[in-house]
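Missing here is one protein chain; the remaining ones are kept as they sit in the complex.
Moving on to chain A:
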Amino acid sequence: MSRLLLRQPARGISVTENCLSALRSATVATLKDSRQVPNAGYQLNRKLTKTPIKIHHPAPCLLPKGSEPKQLLEQKLISELDPTGWRRQLFQRSSPLALRAGDVVKVLFNSETNQTFVGTIMAIRRRGVDTSVRLRSEVGQLGVEMSVKVYSTSVKAFEFVSRALKKARRAKLYYLRPDEKKRK
């Protein structure tokens, strides 16, 4: 005697209209209410949820997808700190006015005494907002090195003094430092 295997409609979790587009199929969170036992000819009904669960659609993320907040903020900050763009002109690699290792440069500071420093560029450390320049100068017989944050508000201007006589064959000129063994 065969019995009809009745398949009850799956009791699923009802979703709000907004969420339907997000969920691809109704099987995202559906219940198997009836369990068919083969060769038995009957079914078991289980009521797992009395009321359907509404799933709300999430609000969009404030950060655009795939973006890094550091990049977004740096772009913003640089445009604020360098509105005319002269710093970017001097220190971006691709710029025609770009400074290079070996050039002599004069830095003017935003201090009461209008402090200045003249020196050879030993190294340009490019890190976005954190870009800095290492300058070396011989004040009498004393060597002085100074690291200057390019986008700092304490830096008023960079004045280009002269280009290197011979193009430096490397980016970082730490060899300009005197040999300590020779001094002894």
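By definition in this document, a contact is a pair of C-beta atoms (placed from the backbone, for glycine too) under 8 Å apart; a residue touches a chain by one contact, two chains touch by 3 or more; residues count from 1.
The definition used in the following text is that contacts and distances are computed from a predicted model.
When the listed names "Transmembrane channel-like protein", "Translation protein", "dolichyl-diphosphooligosaccharide--protein glycotransferase" or "Succinate dehydrogenase cytochrome b560 subunit, mitochondrial" are checked against UniProt, the chain not shown comes out as "Translation protein". Only one residue in the set A:Leu63, A:Leu97 or A:Val118 touches the chain that does not appear here, and it is A:Leu63. For the chain missing from the display, the contacting residue among A:Lys54, A:Arg100 or A:Arg163 is A:Lys54, taking the whole complex into account. Residue-level contact of chain A with the missing chain is found at 13, 19, 23, 28-29, 49, 53-59, 61-63, 68-70, 72-74, 77, 81, 110, 128-130, 149, 151-155.
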